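Every protein chain of the complex appears in place save one, which is left out.
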Amino acid sequence: MLALIISSTIMAAAPLIFTALGGVFSERSGVVNIGLEGLMVIGAFSAIVFNLAAADALGAATPWVAILVAMAIGGIFSLLHGLASITFRADQVVSGVAINFLALGLALFLVKKIYGKGQTETILMNIRKVDIPFLSDIPVIGKLFFTNVSYVAYAAILLSFVVWYVLFKTPFGLRLRAVGEHPMAADTMGINVTMMRYIGVFLSGVLGGAGGAVYAQSLTLNFSHLTITGQGFMALAAMIFGKWNPLGAMGAALFFGFAQSLSISASQIPFLENVPSVFLLIAPYVLTILALAGFIGRADAPKALGDPYIKGKR
Amino acid sequence: MDYVIEMLNIRKEFPGIVANDHVTLQLKKGEIHALLGENGAGKSTLMNVLFGLYQPEQGEIRVNGKKVNITSPSVANDLGIGMVHQHFMLVDTFSVTENIVLGQEPTSGTSINLKKAEKDVREISERYGLAVNSRAKIADISVGMQQRVEILKTLYRGADILIFDEPTAVLTPQEIKELSHIMKALIKEGKSIILITHKLKEIMDICDRVTVIRKGKGIGTVNVRDTSTNELANLMVGREVVFKTEKSPAQPKENVLEISALAVSDSRGVQAVRGLDLSVRAGEIVGIAGVDGNGQSELIEAITGLRRSESGSIKLNGKEISNLKPRKITESGVGHIPQDRHKHGLVLDFPIGENMVLQSYYQSPFSKRGILDFKEIYKKASALIQEFDVRTPSEHTPARALSGGNQQKAIIGREVDRDPDLLIAAQPTRGLDVGAIEFIHRRLIEQRDKGKAVLLISFELDEILNVSDRIAVIYEGKIVAVVDPKATTEQELGLLMAGSRQAEAGEETDV
Partner (left out) sequence: MSNRMMNILIPVFSVVLGLLAGAVIMLLSGFDPLAGYAALWRGALGDSYYVGETLRQMTPYIFAGLAVAFAFRTGLFNIGVEGQLLVGWIVAVWIGLAFDLPKMVHLPLAIIGAAVAGALWAFIPGLLKAKLRVHEVIVTIMMNYIALHASNYFVRYVLSDRKDSTERVSESASLKSPFFESITDYSTLHNGIFLAFAGAAIMWFILEKTKTGFELRSVGFNQHASEYAGMNVSRNIIMSMVISGAFAGLAGAMEGLGTFGYASIRSGFSGVGFDGIAVALLGGNTAIGVLLSAFLFGGLKVGALVMPEANVPKELVEIVIAFIIFFVASSYMIKWLIARFKKGVK
């Protein structure tokens, strides 16, 4: 039972982790990204379409290639958000809302165009759960953590550490954070603010695309208007809950995954069987609000978050 | 001639205004060259052109005789031009070292080599005598140290030409002295300096030559040795300037404001005002002299009800007003010209007319049973606009579109019109030109002569000395001395402001 909850927690968290890490890049550079939901939609859509088209040719490698394709398309799609909010100085929240509209509209429009109906077929080459060699043989831990899981989940956790390293240890990370905190200071130090912000947004598209691809290929297995319903916003919540820190975001995503897997398997757990599932369903959101309200420690957003940078403005 | 920088006939336009109109500035190697002009004359614009933040429409820039095209700050950096900004360009959440190396980080592998960075910073700071704590976060260090970090940033990038933009505005007189030593040390190391300022004394003290601009136009360059403060002032303003504001002796009467043992905490919870005593009488202007950050803002906010006071009392005409709602305090007779007029004084997107009733919109005749009477509001507004000579195309123009001086006149008109017993003026002339400054000083004195109490807070010692009838020096949240402006000197005030104890100062003059 415990093993089941742990494995489904990690599985549910993986797409959130990818997407939340994307959000960290974008918001650390100073660009609000409410469009994470839309980026996941685009990622899910492109992964499923690619998967269906290429399964015969690529076989078992299909879902992994599909993730890469979704990352590329997500990245390109996110540049629209960059264009509006960085170059055209649009309100970043509004632009993010537009991204969400556009992603869903465009994806469904294309699904109908390609397949002639509102949803795709189910993919055959999905991201499978496996027992990880060697690690799953470790007594107790192996059974709990490394049995019946997917590589992609551990890739997500590993990636959080990589992103943490990039943000806090490399010149690139220092510059990205400087742009999000005090763009004018960064500009006077010869850092190209616009470029850094585009990179931040682009990475959010890449990772949001990955998140959507992972979600669709491991959980829903097709694409329709119901594929991504709030996972992007959940990832946004995880990012804030995690205080714009990659490791914090990962922790929050795991926690949300845990709440989700509980809400599904609660009826089988003696202690929780009488709790209406609605409480578990709303738990992540309530907790995020509580976290924001400061009951779980105050989070400070990057200082210049949401402000377009206008060169030489006094 | 050996010029390191030549800016020839620079012209820079912004929508609606010409900020620089054929300005020429030539910097010799190894000199401290002042760029003098009033607020709004176009000094910062000119320097931002040199630093690559703006592109000029006309004119050319030469560095070491070679024509260059400075398209961005990084081009300026490469040419050896560094700028110490008036509003520090520092990331608060980063350490001193991170701020200095940002953009040119030493690396080992893929990561930043923090050890080497710290070593480099230490080396430069020792070489030029700029003491900093390389690991401290910017948010935790003093303003003086922040400025040294700004200077180190330019030196780390190998700048040979340093631009200082109004560097003394935020410093104590002692820190200013220290800064002039630093500048001279930099010259010895072969650097050249442009000093942007509107303070004549600084120029006479440390500069070699001075270029004057007025209303965007270049007026000319003179040797400091061959000029005087009076001549510079005339060049800067374009007419004779009266330095002393004319006023009759004060006729103080009863206490209007009485503060005793007041304690107030700042936003971080640190006590900023600690047991402060102060009184202001009807018919006098009391000036509060002090370096920024010694509790002035918290004091004003406590008097006006914007911040809770923890203990002590604030009495207005004998009645306790501490911790009342701001509106109650306003209604009991306090007028307030806030320090930051854009942030606190005006709703910039409202028409100037509606800003004129920002304190009284809810009262009759402007509001009846919750419904506003805009006819009455605009009637009042146009009367005030006329009386206080606010230059605006119409009372429906957004406040944003007005010049700083006219915005300030509008605020003063609004506050004075309510006929408050106590008028608080915080930095009322900051960023204004000489004409507007004179107008505002006259209005403050006029209030005094009508028997009102005026409390003036300013970081400009000249202003404090000029306008006040009594000067209260604030240091670390306390009034450490009250002196007579006629019987004191800038040096003495400077010492008091820097916290040197009363006893030492007292030897020079009797307080």
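Odds and ends about this structure:
Going by the order they are written in, the chains are A and B; count residues from 1 in each one.
In the analysis below, a residue touches a chain if its C-beta (ideal position, glycine included) is under 8 Å from a C-beta of that chain, and two chains touch if they have at least 3 such contacts.
A quick note: this is a predicted structure, and the numbers were derived from the prediction, not measured.
Screening A:Val97, A:Leu135, A:Leu219 or A:Val275 against the full complex identifies A:Val97 as the residue touching the chain left out. Shown as candidates are A:Gly59, A:Pro133 or A:Gly294; the residue that touches the absent chain is A:Gly294. The omitted chain makes contact with just one of the residues B:Asn20, B:Ser134, B:Thr330 or B:Ser458: B:Thr330. Within the entire complex, the positions of subunit B that touch the omitted partner chain are 304, 306, 325-327, 330, 336, 338, 343-350, 354, 358-359, 361-362, 367, 370-372. Annotation for subunit A: contacts to the undisplayed chain at residues 34, 80, 84, 87-91, 93-95, 97-102, 104-106, 108-110, 112-113, 225-226, 229-230, 233, 236-237, 240, 276, 278, 281-282, 285-286, 288-289, 292-294, 301.
Criterion: only the chains that are shown with their structure count from here on.
In terms of their C-alpha centroids, the spacing between subunit A and subunit B amounts to 46 Å.
On the side of subunit A, the complex with subunit B involves touching residues 165, 169-171, 174-175, 177-178, 181-182, 184-191, 303, 311-312, 314.
Within the complex formed with subunit A, the residues of subunit B that make contact are 44, 48, 51, 53-54, 72-74, 77, 83, 85, 89-94, 98-99, 102-105, 107, 110-112, 153.
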